[in-house]
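Since the structure comes first, as C-alpha cells, the remarks are kept for the end.
Apart from one protein chain that is not included, each protein chain of the complex appears where it belongs.
Showing chain A:
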Amino acid sequence: MLTMNLEGLEMIAVLVVVVLFVKVLEQFGLLESGYDDSVEDELELSAVRHRPEGLEQLEAQTRFSRKELQILYRGFKNECPSGVVNEDTFKDIYSQFFPQGDASTYAHFLFNAFDTDHNGSVSFEDFVMGLSILLRGTVQEKLNWAFNLYDINKDGYITKEEMLDIMKAIYDMMGKCTYPVLKEETPRQHVEVFFQKMDKNKDGVVTIDEFIDCCQNDENIMRSMHLFENVL
C-alpha cells in the first residue's frame, strides 16, 4: 500500500490532511505549540498605582498649606485616578490649554522638567514640588527651574541647538494663524537674540551663572517672575 506513487496533488492533499489533524490535536491540548506570552500580558495592567506620601510630609517639603495641598491633590487625582501621570496623559492635558497649536513638544520638555527622578511618570510629589518652586519659590529657585527646563540633556549648559528646540516648541504652540505670520527663521532669530543677551563670554553656551546673572539684571524678567504668585 505504501508503495503507491504519490503524485504532486496527492501529496498536497495528504499534507493538508496532516495539518488539519495537528490543529485538531492542538485544540484538544495534546500538542503544545509555544504560546507562552499569554499569561504575562495580564500582569502588566494592574501594576501602575501610586499613593503619595502623607500630608504632613508634603507640607514640610513644600511651601503649600494643608488646604492648598488638599485642593491640589483633589484636582490631580480627579484627572489621573491612578495617581501618576504618564507622558501621553500629560501631553493631552497640556494640549487642551492650547487648542490652536501643537503643544506636545513643549509638554514633553515640561514633563522632563517635572519628572525629577526620570522614571517616566510624574507622581503627585513631583507635581507638587515643581509647583511649590514655581509658585512659592525664591527668584533664584525659579530661575534655576527655568534653566533646568531649557537644558534638555541636563549637562549644565544650554547650547544653541537645545535652545532652538525649546524655541520651536514654544512657537509650535502658537499654531498657524498668527499675526504677523510666523516665518521659518523666527525661532532661530529669537535664539540669536537670547544668546546675545545671555552669553556673556560668547562661548556658544549659556551656563547657569550667566543665566541667573543676566536675568537678575533684566527688569522685565524680574517683574514677570512675580506674575504668577497668586495663582493658587
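Worth a mention:
As a working rule, contacts are C-beta pairs under 8 Å (C-beta built on N, C-alpha and C of every residue); 3 or more make two chains touch, one makes a residue touch a chain; residues count from 1.
Please note the rule applied: contacts and distances are computed from a predicted model.
When the listed names "Small ribosomal subunit protein uS2m", "Potassium voltage-gated channel subfamily D member 3", "V-type proton ATPase 21 kDa proteolipid subunit c''" or "Platelet-activating factor acetylhydrolase IB subunit alpha2" are checked against UniProt, the chain not shown comes out as "Potassium voltage-gated channel subfamily D member 3". Listed for chain A, the residues touching the missing chain in the whole complex are 7, 9-10, 12-14, 16-17, 67, 71-72, 74-76, 78-79, 93-94, 96-97, 99, 110, 113, 127, 130-131, 134-135, 142-143, 145-146, 149-150, 166-167, 170, 190, 193-194, 211, 215, 220-221, 223-225, 227-228, 230-232.
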